[in-house]
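Note that this complex is displayed minus one protein chain, with the remaining chains in position.
For clarity, chains are labelled A, B and C in written order, and residue numbers in each chain start from 1.
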Amino acid sequence: MAELGSHIATRSLPLSGVHGGSSMVRLEPAAPASRISLRVRAEDVPALSSALGVDLPVKPKTSAYANGRTALWLGPDEWLVIDEGESGLMTAAANSGVLHSATDVSHRNTAILVSGPGAAAAINAGCSQDLSLDVFPVGACSRTLFGKVEIVLLRTAEDAFRVEVWRSFSDYAFGLLSEGARDAAL
Amino acid sequence: MSASSNSGAFRIKGAGRHTPARTARFTFDGKSYTALEGDTVASALLAHGVHLLGRSFKYHRPRGILTAGPEEPNALLDVSRDAARRQPNVRATVQEVFDGAKISSQNRWPSLRYDIGAINDALSPFFAAGFYYKTFMWPKEAWHKIYEPIIRRSAGLGVAPTEDDPDHYASRYVHCDVLVAGAGVAGLTAALSAAATGKTIILVDEQPEVGGALHYDASTMIGGQNGYDWAQAAAAKLKAMPNVTVLTRTTVFGYYNHGFLGLVERVTDHISRPGKDVPRERLWQVRSKQVILATGSIERHMVFANNDRPGIMLASAARSFLNHHGVAVGNRVGVYTAHDSAYEAAFDLKRAGVSIAAIVDNRDRPGEAVLAEARKLGIDVLAGHAVVDTSGRLRINSMTVARNGNFDRRKIKVDALIVSAGWTPSVHLFSQSRGKLKFEAASQRFLPDVYAQNSISVGACNGTDDLAELIDEAILAGGGRVALSGENRFEWTGGMIGAAEGAGPEDAVKAFVDFQHDVTAKDICLAVREGMHSIEHIKRFTTNGMASDQGKLSNMHGLAIASEMLGRPIPQVGLTTFRAPYTPVTYGTLINHSRGDLFDPARKTPMHALEEAEGAEFEDVGNWKRAWYFPRRGEDMHSAVNRECKTVRDVAGVFDASTLGKIEVVGPDAAQFLNLLYTNAWDTLKPGKCRYGIMTREDGFIYDDGVVGRLAEDRFHVTTTTGGAPRVLNHMEDYLQTEFPHLKVWLTSTTEQWAVIAVQGPKAREIIEPFVEGQDLSNEAFPHMSVAECTVMGVPARLFRVSFTGEVGYEINVPADYGAAVWKAVWVRAESMGACLYGTETMHVLRAEKGYIIVGQDTDGTVTPDDAGYGWAVSKKKADFVGIRGLKRPDLAREGRKQLVGLLTKDPKEVLEEGGQIVADPNQPKPMTMLGHVTSSYWSENLGRSIAIALVAGGRAKVGETLYVPMADKTIAVEVTGMVFVDKEGGRING
Amino acid sequence: MRKYSVFAIAREAMRAHKGWEAQWTSPEPRGAYDVIIVGAGGHGLGAAYYLAKEHGITNIAVIEKGWLGGGNTGRNTTIIRSNYLYEESMDIYEHSLKLWEGLSQDLNYNVMYSPRGVMMLSHNIHDQQVFKRHINANRLYGIDNEWMTPEQAKAFVPVLDISKTARYPINGAALQRRGGTARHDAVAWGFARAAADRGVHIIQNCEVTGIRRGPGGEVQGVETSKGFIGAKKVGVSAAGHSSVVMEMAGVRVPLHSNPLQALVSEPLKPIFPCVVMSNTVHAYISQSDKGELVIGAGTDQYNSYSQTGGLQIITHTLDAICELFPIFRRVKMMRQWGGITDNTPDRSPIQGITPVPGLFLNCGWGTGGFKATPGSANLFAHLIAKGEPHKLASGLTLDRFRTGRLIDEAAAAAVAH
């Protein structure tokens, strides 16, 4: 039955077709990306950094970017690594030769890009963290709560954030961001 | 008619700060009125000479406007924009008029002027405080059936909305260095000072404009200019600073732990036609490093006989209506005071052309300065006198005055009476922050003493009366440098708390302490007489301070009266707790976005839309929406499920199992870790194989279950129940991080990484075979309980050979974004081969036919693995696992525990009720001895009869016995059986 | 004690209510009593009353740190029901409900027991299974509890939203018609007045600081802020602070003290006829005779004796209330407050003897102690008088945490699948 086997499955994105935002906040689903949840002990961080081509940050609430890959510090032995292209992350991690855990979570998460002068205010509709630039500068990242769902928040520019969220929570996150965006425009 | 006279006959030309040309029309009890923009409902109605606004809670006494602010206890109205935007219990003194507002009075029938309920006032001798505790007891049922309904109807104030609220509300979390609560002189000064340090500041005030007391106090000069004008300029300066946010019409309603404050901003209630994107109110949740409390003080009323008639109001309120709104509260105004501040109100009124009947001063010696000024203005001052009564049914028309200690009385005609007993510092927020108060005997007030949080009180709320001192204090609190000076016309002295002359314990008059709840001085005396010696008892017995103003006016008076009755100083009687919120807060604001789709996330699988298109009905399982069954045209649930059940066993079915929890367990010690967390042994499981696992907590009761596949030596794919996924992961992390941190293993939630398409039934292999690459699906190569990483439709997949139906079964795991495409392709092929889609209901029936349990349905947190018939899953060889000791406790090891068994009704057509209770003797008297209950019960189309699973005491030893399930209308006889009803040999699962 | 009646009120109305006597006195403590009860809440005062009335023991002191009825008795949302699942629970709560039915008459104090019905909403199949399990168990035990369709529920509570489009649509409800509410303060005051009338000393503003034990380990009395007071029998009924008091006797108990919050709205004309509870969306609500909507929120997650809690607990509860009753979104919260509940691992109470001879314990009523007040008090009195539990309370012992024979109402109701 080769004719069936040769049907290659196509990808359906969780937030396809959604739109929202306001005069002060732009909301859009991010392009598909590859992601791994990476767990490494402190002594093995350099090996993984070199295997992945991006220095895993060791300072809380920071991220690093290199070669199309962003590594986000989530916990003392935990990173979310996002590759804008088509993966290779699992293989790269496996090639580190040191003890670690890499798990593909490319499809677990989806992302929403929030930008514009009201971006922080829109996110603060449901996020209890201080998003002022002093406390949450460009490059800062954190797992946190947004309304009733967990997100990973990354500041990509002074007025731009990437909101990583589990796919089944993405409708809710987008909906709440839309409400926040509407209010942030006032 | 000029615009200004149009806006009310009591509008004083040249007075007030509103623009005469800008008007708004509204109705009150059906009659139309014109107001000026900036008017409150109170000022607008007063401008038209309307004083009667409501009826009191208990006695239905006519009531007017007592204050000009949020402490208003009387003038509560129903305000609506349209039918759905109707708001009960709105304070007329806070609500700004907007064009088109429809306003009605409350708690009266048939009308405000003639209210039947007022009969309560005549009967009031019977309705003393707490009278209801002493009667209405016979006959027994009469309380609930007769008395209570009557009381309930006459109580309450406004009428609840009857339509869903069409408005929306917003929310904002925000952080700052300093939050300043209150934008009067003290708050503005502190904010200017703090802002100069570069810190981030939020300045909050509940009024539409900043200024606080400067709204009514027209004589104070700040920085060389009129105080109110200075305040507006200061606010403008602050607003222009990048580090400052100024929020007006915003109330700090709660000061909670660790610098957390709740603010409500009223965004549109004053606007005639708000934009549709504008929220009605906005909740600000602020975390502030420091809080400057500049909340001011509240004037108290005088407690004397019939002190509640419309037309009687606080002196500062009258001053506010005059100086801010340009409205005179009467033509001939009496003054009754124990404090100098009321004199200034009289002066302002007099200068505006209002006649002052007399200033009755309860003190023998009023302040020299105000006395001199009164003389200068020709105002009659009766020092050492009291107002001992008033008259006028719907509005005051006279006050009766007597010299203190003298019985001679004389009536003085007035059409309004303004009162002041002095000022109560607003320590509500300080107290909410858990600061400790001290009582300052000289000034008879509670003041902040010991702070519990990083906050500081400045100004009137701190007892600082002197303007220069107040400014210095505020500058110091702000921490910056500001040059500022201010000047008062008069230094105020005086003040009293408690009942005034003629309203003491021996006087049989109604002197109101708490207006809204109709609590009189007498009631407080009665409470003390009845043994209520704690202020909390007095409060609860009389309901003093429990109305919607929460005692802002009444608490101090009540306390003083109780103190006098008890013969104990005030600090020993205590003060009741100030609780949040400072003023009532709309539920809609507190919940803001959490409504409709945003009430609680509805989690949907990647195949949800496709299932919906196939006609699926969904059920809620935790946050998930799961396909429940797939009715075809004309089918009800029962027939759909019967068809699905039959089709799966005869052909095959396709099922969405994506919601099952999944945890990736990775690391060299993964097997060892699972050994500790599950009752089973895992080191013996070979890569490529799966095993059903049971997890207990330390107490030995089943916590979760699921199939675990070993993908590699150091990698397991663990599944959990749908609802259990988050707590199982938390439970695992807890042990890993804190009990077994030496293990080299990590856990990652992968629930949502994978879409899971289960294909079950005799034709399952044939259906999926063409899609799978890289795995031989033959029984030999891939038997039951296998797992493989392979490719499905060109996508990397994890394929499980597992079954929850007893048929040949596969679960295809593909990365979630591919789920829809794979599901669609599989379903097209399955359908062409006669298979069906099935949902959770069919899944439940099929697994029950095989005796597979559902954790949470057949177990309930009190069931051990052995109780469930899964004793085999508890390793006897392991030295340790979570639950090993709990399982050995006496009660868990005893004979006769409830065990899961099968039940077959004697009448095969009879389907038991899930939750039905089981007894041995259905004819025993109640209370019956119950042996257990039915946990699962279904019609089995495959067997042509009903089947059930039950927890029964000593159940496995009772197999073959007849037991009974007594229902309300009949008793059902059942036979206890084993749990497997279909394919007892278990051959089908291997295909 | 001068009897309360409509005639007494009429008489007093004629003389400006000057003739009412104190409902209870505030005596100085004697050196010793036959029985000391620590904690003058409803349970403790009630136990003293029943000791005097049913067991002939009147030489009793009830010792209270603050003011009587000031703990959870005066802070709860006054819900009364008995439709629990397990026999041990049904025994005690139904015993209590029966006492509620005649309590006003027994005490000559209108506690305003109002059997207006307690309705528990079912939102999914799991709820339905659990509720029917309760209903069937209750029926066979002689306790009323009935299943209602969504339409029947709506007929009983017209403001209920039963639309299918709700986030968690309602698929039915369980109603106990005899359930309802009572006036919490009146319960404390009624018991206090009736106990005082029988000679019981209620000693307020007196903190217990120690429990004195004799050479054999037995109780000899309590140290207090007003000095030592002797007694051979001491009953501890100090909800929220049970651990603290028991620690004075060297007894550890399996309790967590958590803040529990509640709130009321501004007063409204009657709109809400009964009590409605929902476990799935976490809310319970009724309307007081004064017209306030009385809403119970959840417990805060951490141990605390602060009587305060987080705003998020309140907002979470209101989310649910407004989801069930959308017309309430414009209603306003007037007052919020907190109490301290002591919670056991199986969410069932502990009442029984302790390892210390003469020391008896009544605690762990969690968030539901008010409904049990007369029943618990009555059985606690029996325990103290006889030295062993009444058969209706025999399953509530401390020992169950050793044997594993828990009464897990929470597990039976709350485990999702």
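Quick note on the criterion: a residue touches a chain if its C-beta (ideal position, glycine included) is under 8 Å from a C-beta of that chain, and two chains touch if they have at least 3 such contacts.
Operating definition for what follows: contacts and distances are computed from a predicted model.
Colleague: Which of the following is the UniProt-recorded protein name of the chain this complex doesn't show: "Sarcosine oxidase subunit delta family protein", "Peptide/nickel transport system permease protein", "Acyl-CoA dehydrogenase family protein" or "pH regulation protein F"?
Modeller: Checked against "Sarcosine oxidase subunit delta family protein", "Peptide/nickel transport system permease protein", "Acyl-CoA dehydrogenase family protein" or "pH regulation protein F": the hidden chain maps to "Sarcosine oxidase subunit delta family protein".
Colleague: Out of all the chains shown, which come into contact with the hidden one?
Modeller: Computed over the complete complex, the missing chain touches A, B, C.
Colleague: Just name the one of B:Gly574, B:Pro606, B:Gly839 or B:Gly932 that touches the chain not displayed here.
Modeller: Only one of B:Gly574, B:Pro606, B:Gly839 or B:Gly932 touches the chain omitted from view, namely B:Gly574.
Colleague: Per the definition of touch given earlier, which of C:Pro29, C:Gly44 or C:Gly70 contacts the omitted chain?
Modeller: Of the listed residues, the one touching the omitted chain is C:Gly70.
Colleague: Identify the residue among B:Phe439, B:Trp682, B:Phe800 or B:Tyr938 that touches the chain left out of the display.
Modeller: Of these options, the touching residue for the absent chain is B:Phe439.
Colleague: Could you tell me which of B:Asp82, B:Asp597, B:Glu713 or B:Glu739 touches the chain that is not displayed?
Modeller: Of the listed residues, the one touching the omitted chain is B:Glu739.
Colleague: Per the definition of touch given earlier, which of B:Phe10, B:Tyr147 or B:Tyr256 contacts the omitted chain?
Modeller: The one listed residue touching the chain not shown is B:Tyr256.
Colleague: If you put the missing chain back, which residues of chain A would it touch?
Modeller: Interface residues of chain A facing the absent chain: 60-61, 74-76, 78, 128-129, 142-145, 150.
Colleague: Spell out the interface residues on chain C facing the chain that's missing from view.
Modeller: Against the missing chain, chain C presents residues 65-66, 70, 241, 243-244, 252-257, 301-308, 310-312, 340, 342, 345, 401-403.
Colleague: On chain B, what residues meet the omitted chain?
Modeller: Counting only chain B, the missing chain is touched by 256-260, 285, 287, 431, 434-439, 446, 449, 452, 534-536, 571, 574-578, 698-699, 730, 733-734, 737-739, 741, 879-880, 884-886, 888-890.
Here, only the chains that are shown with their structure count from here on.
Colleague: Between the chains shown, work out who touches whom and classify the graph as line, ring, star, complete or other.
Modeller: If you draw each chain as a dot and join those that touch, you get an open line.
Colleague: Farthest from chain A by Cα centre, which chain is it? Let me know.
Modeller: Farthest chain from chain A, going by C-alpha centroids: C.
Colleague: When the C-alpha atoms of chain B and chain C are each averaged to a single point, how far apart are the two points in Å?
Modeller: 22
Colleague: Could you put a whole-Å number on the gap between the CA centroids of chain A and chain B?
Modeller: That pair's centroid distance is 32 Å.
Colleague: Please tell me the distance, in whole Å, between the geometric centres of chain A and chain C computed from their C-alpha atoms.
Modeller: Comparing mean C-alpha positions, chain C is 48 Å from chain A.
Colleague: Which stretch or stretches of chain B touch chain A in the complex?
Modeller: Residues of chain B touching chain A: 168, 170-175, 200, 267, 277-279, 282, 285, 287, 593-594, 597-598, 600-606, 623-624, 664, 666-668, 744-746, 748-754, 769-773, 792-795, 814-822, 825, 829.
Colleague: Contact residues on chain A for chain B in the complex?
Modeller: Spelled out, the residues of chain A in touch with chain B are 1-2, 4-14, 22, 32, 37, 39, 77, 99, 101-109, 121, 124-130, 132, 135, 147-149, 166-169, 171-172, 175-176, 179-180, 182-183, 185-186.
Colleague: Spell out the part of chain C that touches chain B in their complex, as residue ranges.
Modeller: Per the touch definition, chain C meets chain B at residues 4-6, 8-10, 12-14, 16-18, 20-26, 66-70, 74, 87, 90, 101-102, 104-105, 108-110, 112-116, 123-126, 128-137, 139-142, 167-168, 180, 183, 185-186, 189-190, 204, 265-271, 281, 287, 289-291, 306, 308, 310-311, 314-315, 318-319, 321-323, 326-337, 400, 402-406, 408, 410-412, 414-417.
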